[in-house]
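A single protein chain has been omitted; all remaining protein chains appear in their positions.
And then subunit A:
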Amino acid sequence: MSEPVNAESAVLQKTFELRILRYTPGRDEEPAFGSFQVTGAEGMTVLEALQTIKDTLDGTLSYRWSCRMAVCGSCGMMINGTPRLACSTLLRDLPPGPVTVEPLQNFPIERDLVISVDAFVKKIESVYPYLIPKEQKTVAEGPHLQTPAQMAAYESFSDCINCMLCYAACPQFGENPDFIGPGAMAMLQRYNGDSRDGGRQKRLDTIHGEDGVWSCTAVGICSEVCPKQVDPANAVNQNKTNSAFDFFLRFLRTEQPQ
């Protein structure tokens, strides 16, 4: 009888080099790269490599993560200069050589790979990210029904996980931090496209300025980097049309916004 195979040793091990941008406010004058050698399973993700570093090499390494399966949107970072989710990026899929890991571009760094999300959250909040029912119904009157076609009109936009990769990729957000940005526009379209919703005008009024939908120049890279195929560029484009019609049709409206 042969000895049972140790499952752990059967996994092909490999050593990777990660160059990570480090920054501790109050201590460091400016961010600087630190280099780490990580040995682990050949199929390990960037997030697993960061966890290995934190567990075995440097416990002070800071980064956000939660679900490990591209659902929570916490572990967005620049990997070799591209905004990606660390949990769904396999090291073996990257070109050989050191892997560069930096915090998401266009955001203030809080510490190491952790960025400040405050301004982003405020933008999401500003577009009324909840259903504003067209008509109030009591429980006795039953649910707000929707056909599959009505659901399909907004469903893809509801897949957004607020990971902010699109903001890190967007050159116009880089130029103008007040730009409402692709993610919030996808969120806006998720509700404006919902047949049960009655808040369309309210939301359009939040984006008709220069920092609203009109800061977009249709670069389209937001949709390319989106890990959930939300297509925020499409949401922006639809609302350029909506906002442009609103520009002229507002004179015909009987009800003026407060």
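In this section, contacts are C-beta pairs under 8 Å (C-beta built on N, C-alpha and C of every residue); 3 or more make two chains touch, one makes a residue touch a chain; residues count from 1.
Just so we're on the same page, contacts and distances are computed from a predicted model.
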Chain not present in the shown complex, as UniProt names it (candidates "Fumarate reductase subunit FrdD", "Divalent metal cation transporter", "Peptide/nickel transport system permease protein" or "RNA polymerase sigma-70 factor, ECF subfamily"): "Fumarate reductase subunit FrdD"
Option from A:Tyr128, A:Phe157, A:Phe173 or A:Tyr191 whose C-beta touches the chain left out: A:Tyr128
Touch criterion as defined above, residue of A:Thr82, A:Thr100 or A:Ser243 at the omitted chain: A:Ser243
Sole residue of A:Pro31, A:Pro108, A:Pro133 or A:Pro171 that reaches the chain not shown, by the stated touch rule: A:Pro171
Positions on subunit A contacted by the hidden chain, ascending: 122-123, 125-126, 128-129, 171, 175, 205-206, 208-212, 214, 217, 240, 243-244, 247-248, 257
